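Here's a slice of the assembly, chains where they normally sit.
Read from first to last, the chains carry the letters A and B; within each, the first residue is number 1.
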């Protein structure tokens, strides 16, 4: 591909906004030319904010645009598979938000169809690009910690930004599905994609029972083929704004990476100010404002990388295969929480409609 | 200007490397096409690292290249004025490293000639672009702190990276000249360029007397026209790696921005690893590695901005005038340290060869 990649975004809310903003920071590689969202006015609003010329209410119409080379999917989880298939069949490369799908069957089909159609299935796991975490991985590769025996990743806040997350029919699960997928992907990536051997999960719904059947707090222990352990902690019940952390423990050393309170400017304000951090409760009193939030997460770096993959300049660092590994671990996690025992992988239960059914005891699962 | 700015760099060491790396991160705006350094092999080495096609030993030869629109000066302080004048007369826009010059006369001539020749004189004060500090300024503008009465900026390490800094004939002064210029510029900028009313300095040479006549530690108190005070602390005597901090105190709030230990990953390593932070003593034991150091300083943002200024897309946010304000405060600071009293501005002593003479008692000063 000679020129910049032309990008279409499916979605118009939180994640779609991040996609648009991120591509704008890599203008030499990509240009967002279209956005599609079924809700009247939503796509227009995003288009207005970012100067995106073409607006669609039906994403399938957008897929007819010949010049679009890459489509990003920022829609609820239950739509990921169908949209990915449509994109692939229209010959578009795909960036799919996390988690990859609702079921392993869907994941397999997505991988298969994208392969067959010759398009890239890129998995939007930004933690692979978060500069603070990338530094931790580089230090590990340089031998700083010797053999790593424990990797921890934690992501917590007080609940998601869109209503569909609370509805397990559309999300597939609670906080473990929503953010556990980050921690699982992170540990797997950090350990150079050593296979996951087993998963154990503790989960519960402590705060938001009025809103959701999904768990709002989870602890997940992963055993990896190389002998290391992962500990993934997630919560929709943690007050005080977004929290995202990593720890790496090796026989030769340890590092702590705190993405939010770590990078922030401890601030006291009697009057408040514009914005502190994602999901912060306010800006009066003490707060921990972050700077260049998108960049510190790695979103622009991620989207730039994806554009360069489409242009053949880089090899994909986050793929549908990564997303599928995460899906299997999500299945195992929910099943483990139900059984009170660790689940060994590979784990391929049949007739699963959505991962959380394995915990909620939906009779169709098994 | 239609296409990307073509850039030539004068210099081949620490700062020149930062310039080259920073422009590479803004490929849509600028392209480094040439580098000039008198020491045999040095320019080649930099050119090799960054794929810069043209190499010169005499920067004046480089100035003959028609397509170069912008030249950055990363040479010892005593060369800034002469090089700037040469660039301007060759019709090149100029990015001059800090401090702007050795004397106020030089600064005035630089401003005058660049104005006359119709080229931009851009002042390489990266703190205006440091994202963490920019966030502090944004919060101030949003009223977070109410009226600000005290701004603090501190930059400390264990001594400069190039030998010429130790030689006051080439540098013009010690750590106050080298890094105090950052803090003065920062406070002035943070306070929306309120005029500096007076300067008081405490300085001494505590550690490096064998290497330099220059001060290796300084405290500087600035009074501003709007009633606020600045406290600028600098040291070449602080062990443990680079330290760069800001505090903002207002009647309605306060914020703390620690650029290095703040953003870092507290790390223990028995074996060591690649790189922790500028001027760190090592990577074994506890260390505070930073990530994406250039970006966190704001260098790529700064160079991108300068390229866009040359292309007429942005208005310069750091100019020769800023550099001249700093020069006057540097004069006042050295004079104040000598007299033990605050110096009121405007301050324009005559026959000053270099700022530190006002402290060292060089008879020519006064």
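Convention: a contact is a pair of C-beta atoms (placed from the backbone, for glycine too) under 8 Å apart; a residue touches a chain by one contact, two chains touch by 3 or more.
Every value quoted in this text rests on a predicted model; they were computed, and no experiment measured them.
Student: Could you tell me how many identical protein chains the full complex contains, when just 2 are shown?
Tutor: Per the structure file, the complete homomer consists of 4 copies.
Criterion: only the chains that are shown with their structure count from here on.
Student: Let me have the rounded angstrom distance from the C-alpha centre of chain A over to the C-alpha centre of chain B, please.
Tutor: Computed value for the inter-centroid distance: 39 Å.
Student: Quick check on the complex: what are the chain A residues that touch chain B?
Tutor: 27-28, 131-132, 134-136, 138-139, 142-146, 252-257, 262-263, 265-274, 283, 289-292, 295
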